[in-house]
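Here is the structure we will look at, set down as structure tokens.
With one protein chain removed, the remaining protein chains of the complex are shown where they sit.
Naming follows writing order (A and B), and every chain is counted from residue 1.
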Amino acid sequence: MGKYILKRFLMMLVTIFIIATLTFFLMHAVPGSPLESDRNTNETVQANLERFYKLDQPLHIQYLSYMQSIVTFDFGPSIKDPNRTVNELLARGFPISFELGMITILVAVVSGIILGTMAALRHNKMIDYAAMAFAVIGISIPNFVLATVLIQQLAVNWNLFPPATWTSPMHMVLPVLALATGPMAIIARLTRSSMLEVLTQDYIKMARAKGIKPMRIVLRHALRNALMPVVTIMGTLLAGILTGTFVIEKIFAIPGMGKYFVDSINNRDYPVIMGTTVFYSAFLIFMLFLVDIVYGILDPRIKLHKKEGDV
Amino acid sequence: MTQVRDEWFRPSGNDTDEKEAVVRPSLSYWKDAWRRLKQNKLAMLGLIFLALLAVMAIFGPIFSPHSVTTQDLPNQNQSPSATHWFGTDEAGRDVFTRTWYGARISLFVGLMAALIDFVIGIVYGGIAGYKGGKIDAVMMRIIEILYGLPYLLVVILLLVVMGPSLWTIILALTITGWVGMARIVRGQVLQVKNYEFVTASKSFGAKTPRIIRKNLIPNSMGPIIVQMTLTVPSAIFAEAFLSFLGLGIQAPFASWGVMANDALPVIITGDWWRLFFPALFISLTMFAFNVLGDGLQDALDPKMRK
Partner (left out) sequence: MTGKQIAEELARTRLEDGADLDAVDHTGKRGKIVQAKKRKTVTDERILSVQDLHVTFNTYGGTVQAVRGVNFDLYKGETLAIVGESGCGKSVTSNAIMGLIQQPPGKIKSKGVHFKTQDLTKLSKKEMRKIQGVDISMIFQDPMTALNPTLTIGEQLTEGVKQHKNLSKAEAKERAIDMLKLVGIPNPDERLKQYPHQFSGGMRQRIVIAIALICEPELLIADEPTTALDVTIQAQILELFEEIQAKTGVSIILITHDLGVVAKIADRIAVMYAGKVIETGDKREIFYNPQHPYTKGLLTSVPRLDLAGGELKPIDGTPPDLFAPPSGCAFAARCPFSMDVCTNVYPEVTTLSETHKVDCWLQDPRAQKLIDEQAFAR
């Protein structure tokens, strides 16, 4: 197990390194200097930035100093808002985005697993059909469409929830709902199909032959095995939710990192784009690493698998 | 109890040839898959919708009396009417015409992304799976790293640098998008390579093209086709998503995503049709591709043959 974690951890560092390097060279591929923006830039800022990024130095020196800034977690000042550094933006926006993302993933995972399990246990019954109809629709409606429909109906027409911002639990309902429905539908479908598969396995039949109570068969014997595939797609889902926050925060005017990120894209505020991308990538890759470890804990065979090679 | 008569006690003379007769007429793989797909009503519904959508995407803008780009400011934000079936937008452009035009762009982005993923995935995954050994190990390590990169962040980064246009969007979507396909192709090739019936047909002296045609394709095309069907909606979704970040197709042309994004500011004021139609078609298209993909998955699985 320890060796497995170490290997995954090294993989994680390599991936973060690659994304950081990619970001650096892509930004330098922008015609002209990435910092030569005609918008909102005054000369002092320009000079500050050039000094910070050592733009007068050769490329490899710039690259090294950039890497150093990443290791020391210092992404420099924003162009748009010269009085703020990227770090300050992250410190202000990220906790809100993190909260939104975590509540969303929690809602999606819990309700998706319950829905999928119920559908599998009532295979070919009403609950199954209803859950799967809901799942296909949930997968098909993009989160930004759902968000606007929710605002239009539940906030504007029915006045049940506030339409925007992130100040109380009531404010969280609509954004979380908009963001969680898609992943929840995916989890529900996957849980259902893998649960159906697991329920036909010999070890489930054997548990039945042992006269084990149905509740215990589902919870102790089936669920853990059925959740393996769900864990493997958690990384992808997390990435989807994280990027989804960009749009959801924009629509609901939530002052999270996503909002700053979208603004920075529209303003071509390169330091913020670079800093946020690297930060978010590192965060995501770290989450993938955690998912891998959870998988290793769930599946006692993992060490064996790795020995047998990547299948 | 039936009366058992004495004359029934005579040998009936079993014919050995008859016993060996094949009961079921053999259908070709594709015919059989098509037969099973046809039984799946939801998948067929999706297929018919997509066919109609394709027809409208090609001919819709031609038949419409309104132009896609001509602005008609006095008629801005009109609700749906006899002249403007889907209403007009803030520049007085006909939403009906723009919806079909948007279908063109969205479908084109989706199909191109799927096609490019397919080509790269087949080549990369095919080589890795076929060669095996060290080459495979190195190629898979590269894939593992690419897989770890956050897909949409990379796409955003690329588009910020290259500037959004139809082709840069397609390029950005496929630059890491092929990884999933390559993994599937490799897995399929490895699996089929090890099947005993492939070894068997090799030992009967079957040539490589025949093995590819008779063994590899029927046994591996299923997951690949399904993956392609699912790539299209995810590319359409990604393009719409990018539009919301201001990285979509630029005006005056419009994809569904751009139309929906432009409609956001007016949704509160009640101009629902601006968002409704593009959003409806994004959702319907994704729905159609998803149910078609599910149907194909069942229909193309050789193990499902009955």
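We adopt the following convention: a contact is a pair of C-beta atoms (placed from the backbone, for glycine too) under 8 Å apart; a residue touches a chain by one contact, two chains touch by 3 or more.
What you see is a predicted model, and the numbers here were worked out from it, not measured in a lab.
The residue from A:10, A:206 or A:294 that touches the chain not shown here is A:206.
From the set A:152, A:225 or A:243, the residue in touch with the chain omitted from the display is A:225, counting the whole complex. The chain not shown here is touched by just one of A:2, A:58, A:169 or A:300, and that residue is A:300.
Considering the complete assembly, chain B touches the hidden chain via residues 2, 4-14, 16, 19-20, 23, 306. The missing chain lies against chain A, touching residues 201-203, 205-213, 216, 220-221, 224-225, 298-301, 304.
Here, only the chains that are shown with their structure count from here on.
Interface of chain B with chain A (complex): residues 140, 144-145, 148-154, 156-158, 160-161, 233, 237, 240-241, 244-247, 260-261, 264, 267-268, 272, 275, 279, 282-284, 286-287, 290-291, 294. Across the interface of their complex, chain B is touched by residues 11-12, 14-15, 18-19, 22-23, 26-27, 29-30, 136-137, 139-142, 144-145, 148-149, 151-152, 156, 163, 239-240, 242-243, 246-247, 250-251, 262, 265-266, 268, 273, 277, 280-281, 284-285, 288, 310 of chain A.
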